[in-house]
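A short worksheet on the structure shown next.
Yeah, one chain of the complex is gone here, protein chain that is, but the others are all in their spots.
Entry: subunit A
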Amino acid sequence: MEMQKKTPKPARGLNGEHGQVWQAYIFLAPAFVIAAIFFVAAIVFALYMSFNHVNMISQQFEFSGLKNYVDVFKDDVAMTALKNTALFSLIVVPSQTIIALLIAYALSTRGIKGKKLFRLVYFLPTLTSSAALTLIFMFIFNITGPLNNFLISMGLYQHPINFLQNPAYSLKVIMVMNIWSTVPNYMTVYLASLVDLPESFYEAAEIDGASAWQKLRYITVPYLRPITTYVLLTGIIGTFQMFDQAYIFSNGSGGPDNSTLTIALMVYQYAFGSMNTMGYACALAVVLTIIIFVVSRLTEKLNGSNGLR
């Protein structure tokens, strides 16, 4: 490690030295090797597999052209997964964004006391693993769980609802859980940038007699637009890749009745299940990447601001 000392050229300062190139390569080497193997090579490998019929048992690859990709669009299960994933994203992303913005606005209002305590409480779901969160929500929503008992004792209905096993409810439970667990993170992002909003903007509006709603509508929301693009994009990327919660919820099956089957979960099932269809799973993952990319770009355009640098 001390080899570098052999070329001391203090007079020339830090730039343009020979040793600098050496040091750079030494410093980058570990990150470079890992990125080369587990990112670059992995991507190339995944693309290659997506054009092949992969038989894991005999370890054979058989070139099949675009067949895997064509199959994705002919596969009813894939369409169900796509529909679930899109619906999930469509409900979750706007909800988490709006709630996060409103809470951040309320919390950043002048003269509100206990801000630190509120933030501490709000941040709890962000800290918790998706595994623990999913279990807690499954407990709350299970047929003998506290939510059913609470709602029955309120007189809203008589017979407990089987939220977990009824296909009409299962995806909705995951939506609620996901919104609940992602809001705090985005709220903190909004809060961080609301700190920089000049107080004089609000003061000027107050002199003009603007109401709290008008201040939110005409000052806060436009001011936060670049951040909103960032929140929407991260939200879309996150929801389209939703895996842990669906997996734990359904024990990997995507059930009941494929109602919680997401594309990410399907990729897992087809790659590592009994079907021996790794090539097809890779094609599915590539399609997911393209969908995420297109939806993100559209959102960015619609929101009219460049969020991803």
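Heads up, the rule we're going with is that a residue touches a chain if its C-beta (ideal position, glycine included) is under 8 Å from a C-beta of that chain, and two chains touch if they have at least 3 such contacts; residues count from 1.
Please note the rule applied: contacts and distances are computed from a predicted model.
Its UniProt record calls the unshown chain "Carbohydrate ABC transporter permease", which is the correct pick from "Sulfur-oxidizing protein SoxZ", "Carbohydrate ABC transporter permease", "NADH-quinone oxidoreductase subunit J" or "PadR family transcriptional regulator".
When the omitted chain is restored, the residue from A:96, A:148, A:182 or A:220 that touches it is A:148. Looking at A:101, A:171 or A:227, the residue that reaches the missing chain in the full complex is A:227.
Within the whole complex, the absent chain has one touching residue among A:109, A:165, A:276 or A:303, and that is A:109. The missing chain lies against subunit A, touching residues 1-2, 4-5, 8, 10, 13-16, 19-21, 23-28, 30-32, 34-35, 37-43, 45-46, 49, 99, 102-103, 106-107, 109, 111-112, 118, 120-125, 127-132, 135-140, 142, 144-150, 153, 180, 184-185, 188-190, 192-193, 212, 227, 230, 237, 240-241, 243-244, 247-248, 251, 263-264, 267-268, 271-272, 278, 281-282, 285-286, 288-289, 292-293, 309.
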